[in-house]
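Pasting in a structure now, in structure tokens, and then I'll have a few things to ask.
Here the complex is missing a single protein chain, while all its other protein chains stay put.
We call the chains A and B, going by the order they appear; numbering starts again at 1 in every chain.
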Amino acid sequence: MIQEPFAIGGSPLHQTDPRLKIILATAYSFLVAVLQGFPALLTALVLSIALVAIARLDSRALFRRLGLANGLILFLWLLLPFTFPGKPLASIGPFALSLEGVRFCAQITLKSNAIILALIALVATSPIATLGYALHRLHVPAKMVLLLLLTYRYLFVLEQEYERLARAMRMRGFRPQTSLHTYRTYAYLVGMLFVRASARAERVHQAMLCRGFTGRFRTLKTFTLARRDWIWPFAAGCAMSGLIMLEWTTGWH
Amino acid sequence: MALIRLDGISFAYPGRATVLERADLTLREGERIGLMGPNGAGKTTLFHLIMGLLKPDSGRIEIFGREVREEKDFESVRRQIGFLFQDADDQLFHPTVLEDVAFGPLNLGKSREEAQSIALKTLEKLGLEHFEERITHRLSGGEKRLVALATVLAMEPKVLLLDEPTAGLDERTKERLTQLLKGLDLTYIIISHELDFLMETTTAVYAMADGRIQWDEEVKLHRHIHGHRHGAYPHAHE
């Protein structure tokens, strides 16, 4: 059920050093998040689409991901233009759309999609396990990396445990409805999930102790920058300076 | 030389009935012992006590000639005794196989290069070449069991404790495991319900009952090859 549809592939982005991709994704996200002007935002969106094209991603999976994120944005489109004070643009019945509201929604839409597309192209093109080890090489504290790797490792195990529990419930005739009985059943399901998780955690801890773990966490995987990887910081540097320049000159209209 | 000696060990889980009642056990170098007994007899508990995951209520534990009591003592025990857990998923806690197998050697203080080469060599010895980059949660049950064994063997232990190593394995993987164990130059104790497997891999079988370990003078092994259509020796009974 939980999958990594973009992690495997042969595109140049799939083969780039993941440490580089993490740094670029972070820098780019933060830059786009603070842009205001439409020329800059549109350019950012185009750049992100270019990244996705380079990554040669599966379009169906891509649109499904975008659909999720844009759901919230759609919700904002339905509300913000009507609740924002400002110059009235049009009216639907008794409700008036304001120019400011529409403008704000348009900004958010461009920003959001530019960032999400870039994130998918840069970060989702490496397996999460690899990203975890890359974070360790980027000097993220060992406790955090270990926590991330462990949580990731056991997601699928716990998902299967939950499926087993839910199936057993259904075999006993449980059908979800809006009722107290349903909520209590789900509460017990969740409780059982936590109990099993905790028991397994105990065993995993014992396994770690038995393999000599005394608190110091070290990982094996190292990354080395290939020569062709250097094109990315260079291109990103140009792109981001370009965006900043655009923003500076065209400003907020 | 006795590698492991348990003298008069008693243990009960908090709030529950006694599991071990003044149990004794001696394991000498080169011995290969099977341990059988009903569920709840305390077999896994025994292993936990040897590894220091549990503290006995009374009695004395001596490992490699030294008495062990505190957590500090057991740190050295864990570097020299390997414990294969019942559930392989509990033992494979890294997302990738190579990192999992290298975890032990890294904790022993090896450098990254040494740990990597030990891990690769161990995988090769178990016939698991090309498993390095595999994702642990996507392995099959049998593969997980073998990789878990690799994670333990990578530490080059002197003694192995195996808890139900054949549970859930198909015939082919069971056979592979049997051959692997026979080929190892190690002292070990195997908990198992499968007599046929123990016959192949051990020289004496102890039984656990009433909180104590009974020597094989009281347990006579009968050689009985039993086959079904799918077994190694298919036959029919009249």
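The rule we apply is simple: a residue touches a chain if its C-beta (ideal position, glycine included) is under 8 Å from a C-beta of that chain, and two chains touch if they have at least 3 such contacts.
Operating definition for what follows: contacts and distances are computed from a predicted model.
Visitor: Hey, which one's the missing chain according to UniProt: "DNA polymerase IV", "Ion-translocating oxidoreductase complex subunit B", "CbiM protein" or "Carbon-monoxide dehydrogenase small subunit"?
Guide: Result for the unshown chain: "CbiM protein".
Visitor: Could you tell me which of A:8, A:53, A:72 or A:245 touches the chain that is not displayed?
Guide: A:72
Visitor: Hey, which of A:90, A:187, A:226 or A:245 is the one touching the hidden chain?
Guide: Going through A:90, A:187, A:226 or A:245 one by one, A:187 is the residue touching the chain not shown.
Visitor: Touching the hidden chain in the complete assembly: which of A:20, A:40, A:102 or A:119 does that?
Guide: Answering carefully, the residue with contact to the hidden chain is A:119.
Visitor: Of B:32, B:48, B:79 or B:144, which residue touches the hidden chain?
Guide: Touches the omitted chain: B:48.
Visitor: If the missing chain were put back, which residues of chain A would it touch?
Guide: Against the missing chain, chain A presents residues 1-4, 25-26, 29-30, 32-34, 65, 68-69, 72-73, 76, 79-80, 83-85, 100-101, 104, 107-116, 119-120, 123-124, 128, 131, 141, 143-144, 146-148, 150-152, 154-155, 157-159, 162, 176-178, 180, 182-184, 186-195, 197-205, 208-209, 213, 215, 217.
Here is the rule we use: only the chains that are shown with their structure count from here on.
Visitor: Taking each chain's centre as its mean C-alpha position, how far apart are chain A and chain B in Å?
Guide: 41
Visitor: With touch defined as at the start, can you tell me which chain B residues reach chain A in the complex?
Guide: Checking each residue of chain B against chain A gives 48, 51-53, 75, 78-79, 82-83, 85, 87, 89-96, 98-99, 102-104, 106-108, 112, 115-116, 119, 135-137, 151-152, 155.
Visitor: Using the touch rule from the top, collect the residues of chain A that touch chain B in their complex.
Guide: Residues in contact with chain B: 127-129, 132-133, 149-150, 152-154, 156-157, 200, 203-204, 206-214, 216, 218-222.
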